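The complex appears here without one of its protein chains, the remainder shown in place.
We call the chains A, B and C, going by the order they appear; numbering starts again at 1 in every chain.
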Amino acid sequence: MASTQQGVPSAQEGIEPCYDLAHLAHVEMLTPKLEESLRFFVDVMGMIVSDQQGDSVYLRGWDDYEHHTLKLTGSTTSGMAHYAFRTSSQAALERRVAQLERGGVEYEWTEGDLGHGPACRFRDPDGHVVELYYETQWYQATEQTRPSLKNQASRFPGRGANLRRLDHLNLLAQDVKGNRVFMQDMLGCRLTEQIVFNDGSEKGAWLSVNNKSYDLAISEDHSGSRGRFHHVTYAVDSREDVLRAADICLEHGVHIETGPHKHAVQQTFFLYVYEPGGNRFEIANAGARLILAPDWKTIVWNEEERKKGQAWGLQTISSFHTHGTPPIDPSLK
Amino acid sequence: MASTQQGVPSAQEGIEPCYDLAHLAHVEMLTPKLEESLRFFVDVMGMIVSDQQGDSVYLRGWDDYEHHTLKLTGSTTSGMAHYAFRTSSQAALERRVAQLERGGVEYEWTEGDLGHGPACRFRDPDGHVVELYYETQWYQATEQTRPSLKNQASRFPGRGANLRRLDHLNLLAQDVKGNRVFMQDMLGCRLTEQIVFNDGSEKGAWLSVNNKSYDLAISEDHSGSRGRFHHVTYAVDSREDVLRAADICLEHGVHIETGPHKHAVQQTFFLYVYEPGGNRFEIANAGARLILAPDWKTIVWNEEERKKGQAWGLQTISSFHTHGTPPIDPSLK
Amino acid sequence: MASTQQGVPSAQEGIEPCYDLAHLAHVEMLTPKLEESLRFFVDVMGMIVSDQQGDSVYLRGWDDYEHHTLKLTGSTTSGMAHYAFRTSSQAALERRVAQLERGGVEYEWTEGDLGHGPACRFRDPDGHVVELYYETQWYQATEQTRPSLKNQASRFPGRGANLRRLDHLNLLAQDVKGNRVFMQDMLGCRLTEQIVFNDGSEKGAWLSVNNKSYDLAISEDHSGSRGRFHHVTYAVDSREDVLRAADICLEHGVHIETGPHKHAVQQTFFLYVYEPGGNRFEIANAGARLILAPDWKTIVWNEEERKKGQAWGLQTISSFHTHGTPPIDPSLK
Partner (left out) sequence: MASTQQGVPSAQEGIEPCYDLAHLAHVEMLTPKLEESLRFFVDVMGMIVSDQQGDSVYLRGWDDYEHHTLKLTGSTTSGMAHYAFRTSSQAALERRVAQLERGGVEYEWTEGDLGHGPACRFRDPDGHVVELYYETQWYQATEQTRPSLKNQASRFPGRGANLRRLDHLNLLAQDVKGNRVFMQDMLGCRLTEQIVFNDGSEKGAWLSVNNKSYDLAISEDHSGSRGRFHHVTYAVDSREDVLRAADICLEHGVHIETGPHKHAVQQTFFLYVYEPGGNRFEIANAGARLILAPDWKTIVWNEEERKKGQAWGLQTISSFHTHGTPPIDPSLK
């Protein structure tokens, strides 16, 4: 009855689930329009600025407990500079580094950044930069952000979409399977759902490191580019909050790509927009859905099932399969 | 920066969180009115019957993945016969049993029950019967309960309160601290919030075994009785679902004790009712709130803070401090 | 500053709004699959059967105060047999009949039906049968449907989509403008919104008789047929209720045509499905939106605005412009 999906050191019957990674910790998003992107995240999305340094502004949702979950960095282009997981302990961090060594993965240690300590930095097979760290700085509320209830990281802002917390990240990869197996074998991620076409090719993978049904998704990149970003997602409390976010995006002239609607995969209630820098951004709610089973059996969606579209029949918009950031290198077309 | 709240073998700096328990698995509730209690859980709460045997009916919410999460057993009185955690693996079960041995806790192995395999059975200090098991039977949907989306345990019922899944259990105990420490040291539970009065006495404890902010709560029993039950809680998807449950309870003449309102502790949006057998039952929603931090710092509420009542100022109803099941032994009054 | 949109006897400055019609009262829907349609309305939509007679079943939402708002009639085809408005008084009924006479409209008196008294029956220019009546029978709750709160027509069912009350009706017409002007001049309807293309042709009209923003909508019929039905709509309390209705339709295999999404016109939050007989049916919520201004200025949407799709950008599905009931007479194609 035990799970077969954990991959450390290799997937086999009876292996215990790995809890070395605690959660997705932050994403560094690049934007060619820093001012406008910042206004979007603060005024429209309701995020809170923790700090800034150089060309970067550090942001968080009102219930994110760390110093930041979004690092917004001015750049010549869009896309993602790196993303990070926090480990469950210092020992867990060391176990993962040892596993990277065993796997022959090149890595380096960084001194950390505003808000967190030393990080082990490496690339996934598609080239995205990943960091792992344990030492962190809990967000310290200011007079303006102090909550009334002390079990809350900061005050509910009452501004725009009132994003609560970082939820998950979606990356593009030329080889979905290769990246998926890497995340399982090296980091102990668990594969909760996936799309496998009739020819056996993997088109999408949803990986979890805790009780959330996914923390990282990988979608196929048909462009020939590498290291590209599909979207990052923040959670709100209810489906009504997602609908309200759509109302607010409409008022602010934000480009709505698709939604609100309910995904068949993972059943997330979604809204996809483009932030001013061109990156796709999702506001989502999953209700009370959690993966509590330690031996969850991966849900595999086949080609016919995917053709049915989203849960209530909405056809997936074509740009969802093509738009990623940074834009495709024209020499690859 | 690491947590100090995990208690295996003793609470100390830098210890890693324990993930041996996967989740609260089920509760066996006793009722002197089996027929009426069953009607309440099926018709009013929208639960689904998996099976029955002898004087017991096995029930679950539409998204509970196991055979059952509520075992409703006809009896001469109300209260709770036992409750169970599922462990994260067979090895985790064995580690917990070894820890019970080290702690000098008496236990026995049962052959299991409908829906799950061998269980290690013991009592907590206040006398509640606890079971731990790993082997389980996933719920198999029938033609009537087969969902349209295959990543869902069974069909959304569209009936009554449409309870989604078991959320947590609240037990009464004469010695809150003693029971709390037992759950930490023996089972690896993490203490996320607690109430400690000015004289140092502990009045309530909220313990978690996963990313939910609590799976088990312990409240002080002033009655002189032992082994009593305060309530069990099922989750729905939104606060609106809790309000709707109140509308439905009103229509069915169900006794509403208090709510809907928002707890200050844990911020749960709650509705408390009495099921026909006299047991308190809660329908709740926690929005997107999760404890993702592996080094969560226990939130301690003091006497003055508790006097403020619930989050929006509702004073706690006095029966909340007195009503438990089974009724108090009159010889103890 | 006064309105110019009321048409009795002709649209002019300073004319007072007409309140002779109280509200849309009921729709008689034809279905070739009476049994299945009935199961849809009762089990999936949560409606309540008041009565039946011959091939007709009389249904209502839990907050509809009259005997019925939907008369479901077995037939060889789909479509709408007639619809009815209740007038604000007997005198108001007589004023409307006098106006029909002035307008040269042929009409007849019927003895009424189960649930209401004598009705004046006539056809609109496109051929739909309309009835006006005042005398009615308030719904009398039974033991099973008696509400706990006496200001409510019947018990909240806690079943399926829990439709609350009839909201509005949408009819197809070859000549939108002709039908729209008829409803204004003959019945005192007020035009709250409309679609007018660049060549001056009217493509849609939304008419109200009370503070709801519309009770009747008219959409262009391109088929060459006459007297066809587009859809009828019931209201639920929140957008979350509409989303839940979509979940429930998914579980029951109901064909979802489009939605949930938000209309730009009237801002209704909609879900369109086909009931088993083939008729389009809408579950909708309008939040707290009401037309309180007695001099509301008709909102005119032009061709370019309509191309933008629905409020959040969803393109209108093509079947929305073609599917109506009964099916088109093949000789007209």
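Points to keep in mind about this one:
Following the convention adopted for this analysis, contacts are C-beta pairs under 8 Å (C-beta built on N, C-alpha and C of every residue); 3 or more make two chains touch, one makes a residue touch a chain.
None of these values were measured; they are calculated from a predicted model.
Interface note for the absent chain: among A:V49, A:A81, A:L250 or A:I317, the touching residue is A:L250.
Residue A:S148 is the one among A:Q53, A:T77 or A:S148 that touches the chain missing from this view.
When the omitted chain is restored, the residue from B:R239, B:H252 or B:H323 that touches it is B:R239. Only one residue in the set C:E131, C:E193, C:E220 or C:E251 touches the chain that does not appear here, and it is C:E193. Those residues of subunit C that touch the chain absent from the view are 1-2, 14, 16-17, 19, 22-23, 63, 65-66, 86-92, 135-136, 138, 149-152, 164-165, 167, 193, 210-212, 235-240, 264-267, 285-290, 292-294, 299, 301, 311. Annotation for subunit A: contacts to the undisplayed chain at residues 44, 46, 147-149, 155-156, 158-161, 238, 240, 247-248, 250-251, 253.
Residues of subunit B that touch the chain left out of the display are 238-240, 243, 246-247, 249-250, 256, 258-262, 269, 311-314.
Here is the rule we use: only the chains that are shown with their structure count from here on.
Of all residue numbers used at the contact between subunit A and subunit B, over half are used by both chains, marking a mostly same-residue interface. Once the centre of each chain is set as its mean CA position, subunit B and subunit C turn out to be 47 Å apart. Counting only residues that touch two or more partner chains, subunit C has 238, 240, 247, 250.
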